[in-house]
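Below is a structure I'd like to ask you about.
Left out: one protein chain. Kept in place: all the others.
After this line comes chain A, so read on.
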Amino acid sequence: MVIKVIAFGSIAEITGKDFSANASDLDTLKSNLIDQFPILAERKFAIAVNQKLVNENYIFTENDTVALMPPYSGG
């Protein structure tokens, strides 16, 4: 399943701002990303799929957009 990944803040510095990935579900994507960028294992980040925060595993459908979001610092 090809999905779109967008990353923000300090996470984007590690992974790049946006890229495509191939994964069937969120847990697989996360472990693939940690294999590729081991430092991610030490970083705190929230995940949104199609602009909704997701706390558990999520089965992807084609063209889903996954956002990797480090702790917020607006204001």
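We adopt the following convention: a residue touches a chain if its C-beta (ideal position, glycine included) is under 8 Å from a C-beta of that chain, and two chains touch if they have at least 3 such contacts; residues count from 1.
Here is the rule we use: contacts and distances are computed from a predicted model.
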{"item": "Name per UniProt, for the chain absent here [options: \"Ethanolamine ammonia-lyase small subunit\", \"Glutathione ABC transporter permease\", \"L-cysteine S-thiosulfotransferase subunit SoxA\" or \"Molybdopterin synthase catalytic subunit\"]", "value": "\"Molybdopterin synthase catalytic subunit\""}
{"item": "Touch criterion as defined above, residue of A:Val5, A:Leu26 or A:Ala67 at the omitted chain", "value": "A:Ala67"}
{"item": "Candidate in contact with the missing chain, chosen from A:Phe8, A:Phe37 or A:Tyr58", "value": "A:Phe8"}
{"item": "Residue numbers in chain A that touch the chain omitted from display", "value": "6, 8-10, 48, 51, 67, 69-75"}
